[in-house]
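With one protein chain withheld, the remaining protein chains of the complex are depicted in position.
Moving on, here comes chain A:
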Amino acid sequence: MKTKSNRTASWLMLGAVLSSVLIYFFPLWQIILYAPQYPQGIRMYIWINRITGDDAYALQNINILNHYVGMKDIDPHAVPELYYFPYVLAGIIILGVTAWLIKKRWAYLSWAVLYTVLGAIAIYDFYLWEYDYGHHLDPKAPIKVPGMTYQPPLIGMKHLLNFTAISLPEWATVFMLISIILGFTAYFCCRRSSDKKLVQNHPNTLTSSSRLRVLIHH
């Protein structure tokens, strides 16, 4: 029984690693701006390594609109995170593969915890960039509204003058969440070597979910 649940944990860990690989191929976050002149909205996608839009010109068009209120140009070259985040993710994937090879409970847990911490830092970092763009305005901006700042929301909707900004996680964030959840699940699934007693006391017919409940109870 022990080998069976450990095999499940191993599969879960493999899933977590593969799910993380998908992060390279999908945007992490999207910000949609609606205005009377943009009934279809302009979309900006934030990826692990770049910023894109509906078309090649979305970023330029957002920058043109933003310059009236004195916001800086969003220039992907000026965001160092877009250079090193892909390597951080690569590191996480390598650690994940290592944990998968070791097949140890502590390895799964450490990986999942590390991933959670780094993920939280990334979101906080994104918030800081939003704050920076929204608050540091050119004092010579043509349109100045006293007390007004233009920080888009982290998640949700916000009205900014003529714009309605909607900010939402995208697929890559979902894959990151799945990776973390699978990592923790792998940890819970994987049997401690001192669990022998538990196995002896319970019949072999236990379902994996009830076994999980037992584990949590202990």
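By our rule, a contact is a pair of C-beta atoms (placed from the backbone, for glycine too) under 8 Å apart; a residue touches a chain by one contact, two chains touch by 3 or more; residues count from 1.
Keep this in mind: contacts and distances are computed from a predicted model.
According to its UniProt record, the chain left out of view corresponds to "Nitrous-oxide reductase" among "Cysteine desulfurase", "Sugar ABC transporter permease", "Nitrous-oxide reductase" or "Twin-arginine translocation pathway signal protein".
Between the chain not shown and the residues A:N61, A:T116, A:T149 or A:T164, the one that touches is A:N61. Seen across the whole complex, the unshown chain contacts chain A at 56-57, 60-61, 64, 68, 142-143.
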